[in-house]
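Quick one: the structure is below, questions incoming.
Only one protein chain is missing; all other protein chains are in place.
Chains here go by letter, A and B, matching the order in which they are written, and residues are numbered from 1 within each.
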């Protein structure tokens, strides 16, 4: 896939020490789903993200994407994700075209197909970051567009940059991904993030996963079967304290009220069952961390925030570095 | 009209080979309606648009509008038009202030006049691109503002940049404007774009226009009378295939459901009557093109897209070049 009609000066390293560069093994065209990444490319992306972290912390940003234009095409609003991508683009010197309510405001309301919208928007920009309410929309957009497309969440489907930042955070916080113990807590049935995370963790060695969730929102069999097929050890537990004491990562999630419809009683019951509080923190090891994709309601008590093991705001920040890395890789290459 | 209080370095060519420059004949203060342009100024704008096409295709954009600020003041949302203008400004190094739902969000909701809003916004920017729901709003804004105003559509009134990009596209695709045969198809009664296009085509020599539309949305008499008065040949036809075989341009438009109110039956009848499909394409000459202002529903079948004569996405892209040209001309002059 070429990057539209615009001729860019993209330095191509042909004699790199890393064999994958000359082989172009890691060529990134689009970012559509977590499954597209293997362990090697994850590591390579994480190296670039680490460079981005240095750029962002030690200078007024970079100008490597100067002259590039990103279109944030959001069919449903997600301020957090949108601002993260737009900050990433601007920290690298790029510019942004924003539409945060494309479903209501745009030609989609008049019946235009996604494909037609993409063909128009790619004429105005160099890369499209799309959020959509339909599963599979990002794949359709990427199939149409001549320019790179990043999936910023498509309905109940994928949200691959969240999955990448989760794994990146574990590596940054714990120092390794092989041999770790991870507790996935909360809404495991509906949570897009925990499902993707479980999937990606299966790429690493000797990972042990604990599922801790209310009965109504247990992890589904497809992921359990997948983990088993990949040789990943997993078990279900109802003892959060005991699990927390054994884990490197306690990954808490929000029970999503909107999934319970009129059964508010079931929601309220599920919601209060597994809270990460000082008690859980006290059980945890010194090097372990608490993660959360945010937004957080009361499933992590606020007194946990001040503990250095509370990693969720650092995790949100890592989203910036991952997105900077992906924008750099998609627009300039490795 | 001066450009506010800001002193700009606007190189003025006083000894140009083109006499119109020294005469300032083409001085552009605002872009309000298609009628303000004559044939000579259209040609001059198209030359600048062609330069813009080269800038956009061959480099990372230009910085000629660096330091300039465009306010997109949209009283009704139109994502396509807004992104096109904002992309144009940013491709030239300029910056943008955006408001895409000014009707609901701004002081207009508290009863402020358009004139007061303009006086405030012109204090924050160097040029205003306005979309409004009322015919004539752009003219009022331009009368108030000390800085240039571009009409990005005012209700059932004008949408002059669409008209310009349509004519520019015909010239780019067919290579000429004199002596061409053009079919205007679809909703000719309500379509702002076909009315403006017919008006502008009357400025060229030996143009032949064919109207092909369902009875309920026929071209109105004012445009027919205008064409007759200008010596433009026109006729109505119900045979799209036959017309298509004779034309350089088949300009298809969407039947606008919202114009039919509760008469869904009339809408459905009108909608399916003239479809541009492979059959129409097969009747067309090799050099001819299909155009459409977009968004498109099913009045052009998707299998037409792959044919090189499908010009509608190139047409959308030409909107970018026309808008780049207008921003350059209004802010820096010829």
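As a working rule, a residue touches a chain if its C-beta (ideal position, glycine included) is under 8 Å from a C-beta of that chain, and two chains touch if they have at least 3 such contacts.
Being a predicted model, the structure only gives us computed values, none of them experimental.
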Candidates B:47, B:112 or B:206 - the one touching the absent chain: B:112
Of A:119, A:159, A:296 or A:328, which residue touches the hidden chain? A:296
Spell out, residue by residue, where the missing chain touches subunit B. 5-9, 66-69, 71, 95, 97-99, 102, 104-107, 110-113, 115-117, 119-121, 123-125
Chain not shown, touching residues in subunit A: 56-61, 77-80, 82-84, 86-87, 90-91, 98, 100-101, 254, 294-297, 302, 313, 316-317, 320
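In the analysis below, only the chains that are shown with their structure count from here on.
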With centres defined as the mean C-alpha position, give me the subunit A-subunit B separation in Å. 40
